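One protein chain is absent from this view; the other protein chains keep their places.
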Amino acid sequence: MRKNHKQNFLPFSSEAGVIKSNSDDLLQVQFFETRKLTETLVSRLSAEDQMLQSMPEASPSKWHLAHTSWFFETFILKPRGVKVSTDPAFEFLFNSYYEQVGPQFSRGQRGLLSRPSLEQILKYRRVIDLRFYELWESFNTNELALVALGIAHEQQHQELIVTDIKHAFFHNPAYPALGKCSPASVNPIALQWHEYPTGTYLIGAKNGFHFDNEAPQHEALVHGFRLANRPATNAEYMNFIEDGGYRNSRYWLSDAWAWVKQTQPNAPLYWIEDGKKWLNYTLGGLLPVDPLLPVCHLNFYEAAAFAAWMGKRLPTEMEWEVAAAQVEPVGNFLNRQLLHPKAAVDSEAQQPLQLFGDVWEWTQSAYLPYPGFKPGAGAVGEYNGKFMVNQWVLRGGSCATPVGHIRATYRNFFPVATSWQFSGVRLADDIL
Amino acid sequence: MRKNHKQNFLPFSSEAGVIKSNSDDLLQVQFFETRKLTETLVSRLSAEDQMLQSMPEASPSKWHLAHTSWFFETFILKPRGVKVSTDPAFEFLFNSYYEQVGPQFSRGQRGLLSRPSLEQILKYRRVIDLRFYELWESFNTNELALVALGIAHEQQHQELIVTDIKHAFFHNPAYPALGKCSPASVNPIALQWHEYPTGTYLIGAKNGFHFDNEAPQHEALVHGFRLANRPATNAEYMNFIEDGGYRNSRYWLSDAWAWVKQTQPNAPLYWIEDGKKWLNYTLGGLLPVDPLLPVCHLNFYEAAAFAAWMGKRLPTEMEWEVAAAQVEPVGNFLNRQLLHPKAAVDSEAQQPLQLFGDVWEWTQSAYLPYPGFKPGAGAVGEYNGKFMVNQWVLRGGSCATPVGHIRATYRNFFPVATSWQFSGVRLADDIL
Amino acid sequence: MRKNHKQNFLPFSSEAGVIKSNSDDLLQVQFFETRKLTETLVSRLSAEDQMLQSMPEASPSKWHLAHTSWFFETFILKPRGVKVSTDPAFEFLFNSYYEQVGPQFSRGQRGLLSRPSLEQILKYRRVIDLRFYELWESFNTNELALVALGIAHEQQHQELIVTDIKHAFFHNPAYPALGKCSPASVNPIALQWHEYPTGTYLIGAKNGFHFDNEAPQHEALVHGFRLANRPATNAEYMNFIEDGGYRNSRYWLSDAWAWVKQTQPNAPLYWIEDGKKWLNYTLGGLLPVDPLLPVCHLNFYEAAAFAAWMGKRLPTEMEWEVAAAQVEPVGNFLNRQLLHPKAAVDSEAQQPLQLFGDVWEWTQSAYLPYPGFKPGAGAVGEYNGKFMVNQWVLRGGSCATPVGHIRATYRNFFPVATSWQFSGVRLADDIL
Partner (left out) sequence: MRKNHKQNFLPFSSEAGVIKSNSDDLLQVQFFETRKLTETLVSRLSAEDQMLQSMPEASPSKWHLAHTSWFFETFILKPRGVKVSTDPAFEFLFNSYYEQVGPQFSRGQRGLLSRPSLEQILKYRRVIDLRFYELWESFNTNELALVALGIAHEQQHQELIVTDIKHAFFHNPAYPALGKCSPASVNPIALQWHEYPTGTYLIGAKNGFHFDNEAPQHEALVHGFRLANRPATNAEYMNFIEDGGYRNSRYWLSDAWAWVKQTQPNAPLYWIEDGKKWLNYTLGGLLPVDPLLPVCHLNFYEAAAFAAWMGKRLPTEMEWEVAAAQVEPVGNFLNRQLLHPKAAVDSEAQQPLQLFGDVWEWTQSAYLPYPGFKPGAGAVGEYNGKFMVNQWVLRGGSCATPVGHIRATYRNFFPVATSWQFSGVRLADDIL
């Protein structure tokens, strides 16, 4: 019966609306949808644009196109002995960090790969897709699980395609736009608080697709806390700036102050001072900073300093999850194509607004293993576990996160000086 | 009545054995004992030795002598308006990191302060001591609390005097000795495990002297775990080395592997390969690596890699505290003058051995605020709170920690690449 | 009469064979020939290839295409008020180092300019060419001199297009080829010496096109010397390597030895050890090192160390010029399309072989002003004079130098650690 669906997937038209008879079919739809979305995302970028690498942490778009395909080839096709007739160098060139697979091309030099060309990489993608189409029926449970992982992996790289090209374009004095951010006029939403009592809460994921770092699900004693009804806004952050926030060591952690002294920031990444007003480089081009939007592209240092200036603190990731578990995971995700956070709108809400989408929210939690966590064996085990030092947790997804990718238990993580992700801040406080 | 004791303190002979009528008197004894011990510690160092600064993180001995005095002057004498007739530049020169007190002399250039001379600094210490002697009776509760803090602070710098001079001397091809480490021959103690059940435990300190970062005392749900009966030994670590531990990415966190590739280590700090055998620079000079001693001067990366190679993990700081709360805080501390860890000896013990003293034990916990933690107001509030990012917790004290300084709730913290402290590793594991 | 020629230049076909009635016409031919050759050079490079920038000193091909056009626009069209209807940002983006023209886009970030696209840049070139075609008749003497300078300037960038893409391609594990280097088998030519007596020689250029740094022409007293009959060969350099040349401080200048210790070279740039034999990345791909070819891509340190190992020295630029003034400036230049030096062939020659073409020859002369040198006023004066510190002189041109660009008085210059140019070494010696 499943055979019937095959023709639907080729040539990769959208099948999201079709009701599937079982979860494997749903996975198949997701696979081809995801593969297609990646290519749609880069469709407004020239081959030259797709060469850009503006820092070692960011990669050229075409590298993301290839690496996500490499993932499927390496972890599903190769173990089967399936021949993907492309350049053997791809294994080396498009391995990101899997030491157990083999050595990797230097991360900071991915922008030097004019060859293979974008055209060859798109051909590579097509071959991978074709093999998956042909082999789908024969995948066993383990392989299907790896497919699900590969889909989630490609979704993560979709977000990186957006944030990496934004970072690269920012270096071009023409400030190119990728899309169109049209901020709607709204009424400001006052800062208010939701209270959560002390208790033993269930933290982490058990069923459904989730990353290994979200497990084991376990009980945690969380002390009572208050959480802000929305992310902090540009207006609030401008007050921090105007109050000399960047020049007063009082608000900054020690490492953070060293960062301030070294890099001399006076505003978040992508803000540009134009005489007396602030402009903001967005993927819709250069726009005035909109006071009602969530402040964005903060690093952890800035988020924590701002919270200290407000007399508050960042939430722990446990606190955030306790609140988020009570809310639907809907929001301003990549599918809305805004490519920028939007303003909070519903002031009558009984739950915190914008926990999902718009901006990732920095927590005060280091990225650490949950009790009983064991990384998987083999190269796939390198996916998450090996990053559990010197990184801090962000929660909730952003306007660049693919819809359906995120959930209350989802843990994102970056080094604390990172700001090229759509990262903002939601305040928390103790209950006295 | 308290007057009677005064003559005992001058000229600073040891009064530790004298029974005091109240805790203020005890504090007075501790104050002068601590001040004296600091000077005893450096008495084998020449004025030239006390100039040495081998890296920005370490300071010259004479700077420690001055800075600990500056602390007492700044936080207790100055607020009273007490004149300490020395150079006004001292405030600038000997402030370590208190931004609210004022600007600080560049940390990495402390070794360039040939003037004030050691002699002048010792005179400065004497003036401070004299003022404290004169004013003691008049101190109010708040000031006495600051004295207690100042004592603990000076004790921390006593440990740094030891670790910093060790680091500096290591750069001298003559490998100077400061004391005498005479390793006694003992029988090896097999690695065994103590089990601790899941439960809600009281974590942190409430009464007695403690740092703000140990509070608030609070309940935490700790999942069942096992803890090793002793720190890992040089013998075990040599097996790790011989098994190619430093060349196999499998055991290393991602940041750790980057560190390995960049710095190309093949043994812990202070190990020197001499043909086929390992020598160890100790404060007793260059000695063969003793297989029975706790492995020492590991950074977090090495500790975690070793644990992974053993198929185990590091304990969390909560787990460590649960175990340590059941043990007396005795051990091989600075007062024993070994200046090196010694071997575990009692294999019949019902509790883990050497939880206190010998080597600091890396935990897998980032250094984060306890629930409800608020840093104190004013400059003293910068003591601990502002370091709560990018540092990892060590527990238990070392052979360089002053006796009486440590307790089960005590939290030490350093960046993960740090290895010039006497830092080792005790394994932990889950209960399956 | 000159009007008649116009149609010949469009659409830019080759006119090199046509005899011109006067030098202006010849200049016009050279202008369009040069413009065309630049585009021919990049015609085998994709838009992606033309994005590559592998180090700050090298630029993307498309940037060279734009910058050479910017030069003509800035120094000839703009002063006339001629409108070139392109993006005003071009002035900023494509200024290399002319401070008096205005600020420059960061040199190391030229590889981040995906926009303007290659297509737009080619259009820009076409507009410039069209304006020159239209305005040619009206150019005055000063403008024609600037045209001649602009042609020489574009020729220099033709050489850089070749050397920069070679450096970039070397980072691609596929080692792409741009052309075809077919080494012909020849007989080795023994090292022999030509003698030149002490005398007062005329140094520098006076008539014909030349750069300001070649003037003023002046007398110099040159002491008698001997010069090798050909550049040193790969065979000779391999002997140096095999003799431990890279491991013996005796042959290296102090700075050079610091460079050796820091970068740990064991062969020239572009040599790759493959088991027991040496491969050479060339623009014809990866080939075995040919022992008879001139050794190439040496920096000054290597050239001087090799000379010291041979018991000889580098020539001064004066010595080189004395010898070269007696020889026709013919050789293996860019027009032969070998893109690699070739072996010396005529052992009967009465003059040194290969003084021109094949490889630039390092001299022991720092790049300094000639007696009476004054840099020109205005921005064009920045062309040469401001580089007269910390650079060393190379002479004679290479296989990547456009034919007709070079002469005996021509002074090329680079920092001493530079090796991505086709730079080799010809030995000199004193007459005892």
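Note that the chains take the letters A, B and C in the order they are written out, and that residue 1 is the start of every chain.
Note that in this section contacts are C-beta pairs under 8 Å (C-beta built on N, C-alpha and C of every residue); 3 or more make two chains touch, one makes a residue touch a chain.
Quick caveat: nothing in here was measured; it's all calculated off a predicted structure.
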Write out, one label after another, the shown chains that touch the chain missing from the document. B, C
Specify the residue from the set B:100, B:142 or B:172 that touches the hidden chain. B:172
Among the options C:82, C:215, C:253 or C:349, the absent chain makes contact with C:253
Only one of C:179, C:265 or C:369 touches the unshown chain, namely C:369
Residue in contact with the excluded chain [from C:44, C:123, C:336 or C:386]: C:386
In terms of residues, what is the contact footprint of the unshown chain on subunit B? 46-52, 54, 87, 89, 92-93, 105, 109, 111-115, 117-118, 168, 171-174, 176
Determine and list the subunit C residues touching the chain excluded from the picture. 97, 99-100, 200, 218-221, 223, 249-250, 252-257, 300-301, 304, 313, 364-366, 368-369, 371-372, 382, 386-390, 392, 416, 430
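The working rule: only the chains that are shown with their structure count from here on.
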Using C-alpha atoms only, the most centrally placed chain is A
Where the CA atoms of subunit A average out and where those of subunit C average out, how many Å apart are those spots? 47
I'd like the Å distance between the centres of subunit B and subunit C, where a centre is the mean of that chain's Cα atoms. 61
Hunt down the residues of subunit A that sit against at least two other chains at once, touch-wise. none
